[in-house]
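My structure is below; once you've seen it, I'll send some questions.
Shown here: the complex without one of its protein chains, the others still in place.
Right, chain A next:
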């Protein structure tokens, strides 16, 4: 107890001025490194809200609110020993007495960290005020822009640099016609070269953003058509309703100047390699600091400084700050822009490779060292997939391949990649948080086998997020290198995925579970995971009757008895009603059966009739009568083709353009009995009014004047997904061919119990890839998939009709094999003219005498 008090008394005061991204990161690092054992930390911020993500500021206009932009956990500032003063600007620093002055009074410090950041530079322009002098820096600025945009049609950003283009994007997302006015002769003059600037301009103009280069705004006056007129040289002008200045930033060094710290040539408090200012008690980090005459306007160098200072204050060995890599990759207005190292090739003796694609307005430049061995810079416009690899070459001085140009040339396989195995341990993967490949490896060695966990443990990819792709590659590569793989075994009996088992069954012609288990599995029995999965695979491939002796034990609950078990152990029965079309005689037949067996009757969502409440021993009798009336099984119990819903089509409907019922009948007849990883639902609509709701189905067909549009991979249910348009104006034969291929390719490559929608989303290459495979036959599988489907179609047989012919198969359809009585525990009550299962709470209402039979 005494020692604690003594420790408390020894606590010094550390003041952090500024709660932007860098100031916040510093506090986070200080707490993590144990600074609270030595210091009480006071954080002052002139903004009313805690640190938020300025890098993604434009998302504030596309749905993200202030809270979701906030950095880290609010609880950080609830930590005892940390006090956050929001909306309290520091007015003065008195270095002699070591205290700061705020409107609320003075507070003494032992150590002080300046993290005041920067402010937007607004050149002095006559007439700039109010909505013609907006800036883009804080959430308050964004609120002001939003207010100004309310009655505006057009907005102009002054400044064509990184932030200016971000601001233009923000104006665009507010629905304004956006223009960018840049003083220099190219966009992003710091990061790009001339060709890169041209390519970016072309791309941005295609997006409908006006770009005006080499223009200096001389004055702003009242406009004719718009609110303001910006006047340039030579009587040129541009009218607009609002103007955002984003002509660069200046270090926010007002306090540093006030307390007479040494100031750099371009502003900012001068710091040494330890981020120490000219006062040994005051550090400066981030955009307000001037190192070696340079200011750093990116978040990564700021974080680097923050970590350095936090380490020093916690008596750790801190890596000196030796400048920073200003490489950056961004998506500006949706256009990829990347800049690495010496982008303009200003290093003496350096040589460049350039690639220009005027059609897509992409541009890439590779700058290599005089010796020709190393990458020292690069410019990318239009495609950042080359960035990660080039950055690793540059940062780790990896020797160039024989043909360096290959690093920026387009290839059919996409951007060339440097395998994650080729990166040295020291390679920086995440530059925001300085996470190296080595530290990722040690996290994995420490037992981390989950990507999400890795991110929270190492902080990798939690800054700008630009390293996400590379991080995943390194992570997976290292896991594999350690022999760790995500266990994709189906269950303890098969060390294979469903897809692998499917291939084995196909290739080796396996026709029974026992054979597959003996050849490729473990044990003699299997389990309730692998048996139904293999049963489904065997059915998809060979379509043998599921009641055959070797297949019966594989079937899941409902398939075993070819009916749907309900909560009280009784079954529901669904006869197939193709396309939802049914004659009066068949309706009557269903009615007769329902009445005879006292079945609860309900119309389903798939245009069929469901009969509930049948006991096990009644199923064969019910089906005998239904088959006699011309029905077939509806497979409502299977992971298989369910229904093809249809509207009435051109036969009756005054809008219909094709006979949707006939097509539904064709499809249902073809695919009935097809078993698959999950259930399959179809629909056919006779016109674009889409009454059959085809766009919510696994396979949807909508009639056009010229034929049929095919939609795929939709579903309703818990997570609805719209089907995607796959092909248009198909004739009947092509439609069937594409559906054959699509379904068989799904059956071949999907995981168990994976619906087409989830499968489709998991496909690398997405819809385009699927179109290549199905429509352009890129894998050469088309004929094979079609013939596999044809085999299933040819072997179709109503499995209830099959079972009824074989007394052996009917043996199981007995409630008790040694007694004729029904299950005495099943009770019903009447409700709305039909019977329904009794509820537990109602059971005591039944007289005891009725329970005995």
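Points worth noting:
Everything below uses one rule, namely that a contact is a pair of C-beta atoms (placed from the backbone, for glycine too) under 8 Å apart; a residue touches a chain by one contact, two chains touch by 3 or more; residues count from 1.
One rule holds for everything that comes next: contacts and distances are computed from a predicted model.
Not every chain of the complex appears here, and the one that does not is recorded in UniProt as "Putative nitrite reductase", selected from "RNA polymerase subunit sigma-24", "Putative nitrite reductase", "ABC transporter permease" or "Nucleoside-binding protein". The chain omitted from view is touched by exactly one of A:129, A:794 or A:819, namely A:819. Annotation: of A:86, A:324, A:552 or A:801, A:552 touches the absent chain (contact as defined above).
Between the chain not shown and the residues A:453, A:525 or A:587, the one that touches is A:525.
Think of the hidden chain as still there; on chain A it touches residues 492-493, 514, 523-532, 549, 552-553, 556-557, 560-561, 565, 567-569, 616, 811-812, 814-819, 821, 823, 825-826, 840.
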